[in-house]
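Got a structure for you, questions after.
With one protein chain withheld, the remaining protein chains of the complex are depicted in position.
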Amino acid sequence: MPHGFRYRRRVQFAETDMAGIVHFSSMFKYMEEAEHALWRAAGMTIARAGAPIAWPRLAAAFEFQRPLFFEDEFDVTVEISAITSRTIQYAFTIARDETTIGTGTMTTACVKKGDDAVMKAVELPADIVARLSGVVDRKDA
Amino acid sequence: MPHGFRYRRRVQFAETDMAGIVHFSSMFKYMEEAEHALWRAAGMTIARAGAPIAWPRLAAAFEFQRPLFFEDEFDVTVEISAITSRTIQYAFTIARDETTIGTGTMTTACVKKGDDAVMKAVELPADIVARLSGVVDRKDA
Amino acid sequence: MPHGFRYRRRVQFAETDMAGIVHFSSMFKYMEEAEHALWRAAGMTIARAGAPIAWPRLAAAFEFQRPLFFEDEFDVTVEISAITSRTIQYAFTIARDETTIGTGTMTTACVKKGDDAVMKAVELPADIVARLSGVVDRKDA
Partner (left out) sequence: MPHGFRYRRRVQFAETDMAGIVHFSSMFKYMEEAEHALWRAAGMTIARAGAPIAWPRLAAAFEFQRPLFFEDEFDVTVEISAITSRTIQYAFTIARDETTIGTGTMTTACVKKGDDAVMKAVELPADIVARLSGVVDRKDA
């Protein structure tokens, strides 16, 4: 069982494609859902109407080992794999029971939204990092 | 050939499902794309960051006659089927060449966005109605 | 509380749009997810690779009363509202606590898949109807 925060999900019909398996782009949605569940587990929400800061992606990647099928139940395990003053990188493992479906990463910047829709990178709020780390480092997570 | 404004599109792989056909929810996206293309043909955009008014749905419906398949090219024809002081109802036909795939409707309200995210119905701006009607009533549309 | 089978869900970020609310097409995915959860509650799956019958849509409709927002938890309640020899119509209510978000219907045909991808309407298997009815009519559903 991989270490980290675990998010459980079931494959929905609309996420499959004519090849009979989950469309590859859905893995990126599953990773994001796990990230947001981690924020909720840390007592926070990643997005609020009118919030002064936002968390756009800098990079996202996934390596596919085996397909997922309709109605499969699976776990997305998320860890914080790297932190800089302005970015968080998460690492993910998607697994159906003992079978690894694939692994991925997402790097997110912290930005301040200006009046002109321009986003300016800012330093990560220290309390947010502390709260997220608190959840993923929990023994029972 | 149905009367109205015509929007041409091709089915993408991610829009199919494990039944080998286009997922039924995609028809609602296709109708919306045609609506927005109609607005562009009328020299307008339906959504701008910070715009004071918005156009949420009141109702949407579709009747499916035949399936669409991967890479099919199809046309969405849109007409204005009803107008009240505060709503526009569009009627749509989706067809692949001479084959009707299905027909649908969408009813949209004009609302003013308040500071508190509350939406309040307001009267349709007359110039918007005139511009849209101008496009769908054109002989060559 | 509406009568019927209840499916609980949370709004995901990717389901929102630039208007700050859940995109209207997501309601159709939510209705389908509830339908498939009903089938599972009845001990069945609506789709299997190589299955001889399938359940395409004949019609789908939704009336929107209030918006749903990111991370809202909501319930989709599903009932069987009409049955003919070859079709099932489901009725849905989507609600966030006591607030009705909207109501909808979906009509599904039972078809046999031929070798040539042609779908031919067939009679509903009696045991499937009995199983589904058993779940939605349960007092504690």
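Worth pointing out:
Labels A, B and C are assigned to the chains in the order they are written; within every chain, residues are numbered from 1.
Throughout what follows, a residue touches a chain if its C-beta (ideal position, glycine included) is under 8 Å from a C-beta of that chain, and two chains touch if they have at least 3 such contacts.
Note that the coordinates shown come from a computational prediction; the quantities given were computed from them, not determined experimentally.
Across C:M18, C:A51, C:I83 or C:A130, the residue that sits in touch with the chain not pictured is C:M18.
The omitted chain makes contact with chain B at the following residues, 12-14, 20, 29, 32-33, 36, 40, 45-47, 49, 69-71. Although one chain is not displayed, chain A still touches it through residues 18-21, 24-25, 28-29, 32, 47, 49, 54, 56-64, 67, 117, 119. Residue positions on chain C in contact with the hidden chain: 13-14, 16-21, 23, 25, 49, 70, 117, in rising order.
Just so it is clear, only the chains that are shown with their structure count from here on.
In this assembly, the chain whose C-alpha centre lies farthest from chain A is B. Each chain gets a centre from the mean of its Cα atoms; for chain B and chain C, those two points are 23 Å apart. Chain centres here are Cα averages; for chain A and chain C they lie 28 Å apart.
With touch defined as above, residues shared between interfaces to two or more other chains in chain A number as follows: 13-14, 20, 49, 70.
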